[in-house]
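A protein chain is absent from this complex, but the other protein chains hold their places.
When the chains are written out, they are named A and B in that same order, and each has its own residue count from 1.
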Amino acid sequence: MARIDLDLAHAYGPNPKEDGDYALLPLKMSFADGGAYALLGPSGCGKTTMLNIMSGLLQPSHGTVKFDGVDVTAASPQARNIAQVFQFPVIYDTMTVAENLAFPLRNRKVPAAQIKQRVGVIAEMLEMSGQLDQRAANLSADAKQKISLGRGLVRSDVSAVLFDEPLTVIDPHLKWQLRRKLKQIHHELKLTLIYVTHDQVEALTFADQVLVMTRGRAVQVGSAEALFERPQHTFVGHFIGSPGMNFLPVIAKGGQLQIAGQFLTLDAGLHLPEGDLKLGVRPEYVALTAAGAPGALPVQVTQVQDIGTYVLVTARIGEQVLKARLAPDQAQPKAGEQAWFQVLGTHSCFYKNEELLA
Amino acid sequence: MSTTTKPVNQKAWWLILPVFLCVAFSAILPLMTVVNYSVQDIISPDRRVFVGTEWFAAVMRDQDLHEALWRQMVFSCSVLAVEIPLGVMLALSMPAQGWKASVVLVIVALSLLIPWNVVGTIWQIFGRADIGLMGSTLLKLGFDYSYTGNALHAWLTVLLMDVWHWTPLVALLGYAGLRSIPDAYYQAARIDGASKFAVFRYIQLPKMRGVLMIAVLLRFMDSFMIYTEPFVLTGGGPGNATTFLSQYLTQKAVGQFDLGPAAAFSLIYFLIILLLCFMLYNWMQAVGTADKTEASHG
Partner (left out) sequence: MANKQPFQKRTIFLFCYIVFALLPIYWMVNMSFKTNAEILSSFSFFPQHFTWENYKTIFTDASWYSGYLNSLTYVAINCVISITVALPAAYAFSRYSFLGDKHVFFWLLTNRMTPPAVFLLPFFQLYSTLGLMDTHIAVALAHLLFNVPLAVWILEGFMSGIPREIDETAYIDGYSFPRFFLTIFLPLIKAGVGVAVFFCFMFSWVELLLARTLTSVNAKPIVATMTRTVSASGMDWATLAAAGVLTIVPGAIVIWFVRHYIAKGFAMGRV
């Protein structure tokens, strides 16, 4: 179990000049000992690169990686004592489950009795004790991933376990079982776990802290709640949540907000710079309101969908699309009608150049 | 869903049909002809007598055939014993990417592309004491080398020629198999602290099993049927020291121009190879891990 500190950048070529030359833009990040983190972002955002830098499979072009304060930037994965679980199960086909789990320990010349005991403990934790003597190659994909995980856990002094989208090849109905197992293991062993995924549900349920990334940039780190309530970047607002945050281009001038030709009065306590801004508000916090109410925005309802647990209302104001999530028991507008949405409130966020202001 | 069994789907036959037709066209009709000849005494195009299994019996009793068969077995086994390990080592040594990989690939594959009679000719020249590099070098080193006079030398030369000619086949198959191993396996092995030998034994060799099986069977079959190269190189000599089965068959068929016994011999020849390959195939399936019917190994 270790604390990992990153202070690095990774460029493709030797002389990076602009942002596009970097796989990972300069960042500084600390992963606390025993914490469960998720690296969340779309394909190509650099999360796997970051993971491979942490594990030692890749060396960063600039900067350092420290484990418990010790510089390990040039150290091999073996020396860092990490474990990595890949996108698809990586097991040794010719060995049994027990032999697979024992492999890392045998390579370190651990005495046989100790190996047996440790393998037993891990197998028990993964609920694979009954399959120890089976050929690993014959098992299902989720069992194989458990073996991959087990090989990482079997070393009692493993510094961190890194996951690279490990549930990709698992059947959907088994995914939640494995996720639950991972949480259980985290709870029991108190290991530092770092989990890469493009699925926000996985990230938000698994991790205590989520690092959202896009195009080589680490955009925000925080708990699920922080990411949801106050996204520091429009990308986070857009990526997290289902559906993502609504964004409306607005102009702030003299205490008023101009949205698609409409004028709304801003709260006195809110200090915003004048000019072009973006207003971000989650569909969950867009409320239906009456025509004359303060802060009411007239919209044209285009679609009303009953999702079951909520009702999704899609509306237009001018060229902009706005979505609202309403409780199923609330009064619903009909498609084609005009309605009024309340978009200003404590949950509304303002962005300039994609960054959060207030 | 279980990944250890394949779904049954008879409609898959439609996918097989083109292959079946292509091969059956080339195989079944000629085969029928051969079977037809093998049970007849064709005295002249118009006079044929049905003789049943007479030819088969005669062929089986033939002492020369037994000797040729024995020579063939020794040859094929030697070929496998040298070419498979050598080919695997070569596959492991070839670079994985970059321009060096391309150059090495072309160089290694060259010997496969030479028409077999030219292969025989190259080595015939190569081994000669007067105009050949190998022949004259060996003589200068003090060896009384002669592939035309000495049976052992002839054997070794034919073997060396075959190794030179066909090892790249094993190497190319092995190489392609190695390239198909995802990087993650090597990464996981590094993380697990595996030694280079462990990587070979537990990752590379098992993953190469499929292609190696193809290589073993292919080399066995082809070496069992070898004709052109040894014929051009030694003519089967000295004496009949390097007369292998295929040449013996041709000698009988062409020399005696008797279609009946030749056809019978052909069928027996085929059955011998079939039987040996069948045994080899099943043995390899039993020994190995991943079967054709077992699933995908990630």
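Just so we're on the same page, a residue touches a chain if its C-beta (ideal position, glycine included) is under 8 Å from a C-beta of that chain, and two chains touch if they have at least 3 such contacts.
Values in this document were obtained by computation on a predicted structure and should not be read as measured data.
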item: Of A:58, A:169 or A:312, the residue in touch with the unshown chain; value: A:169
item: Where the unshown chain meets chain B, residue by residue; value: 1, 3, 5-10, 12-13, 15-16, 18-20, 22-23, 25-27, 29-31, 33-34, 89-90, 92-94, 96-97, 101-102, 104-118, 121-123, 125-126, 130-133, 136, 164, 168-169, 172-173, 175-177, 179-184, 186, 190, 196, 207, 210-211, 213-214, 217-218, 221-222, 225, 227-228, 246, 249-250, 253, 259, 263, 266, 269-270, 273-274, 277-278, 281, 290, 292-293, 295-298
item: For chain A, residues in touch with the removed chain; value: 43, 87-88, 141, 165, 168-169, 198
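What we mean here is this: only the chains that are shown with their structure count from here on.
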item: Interchain centroid distance [CA atoms averaged], chain A/chain B, Å; value: 55
item: Touching residues (chain side chain B, partner chain A) in the complex; value: 1-4, 182, 184-185, 187-188, 190-195, 198, 202-203, 206-207, 289-290, 294-295, 297-298
item: Chain B contact footprint on chain A (complex, rising order); value: 55, 57, 76-78, 82-84, 86-95, 103-104, 107-108, 135, 137-138, 140-141, 144, 148, 151-152, 169, 171
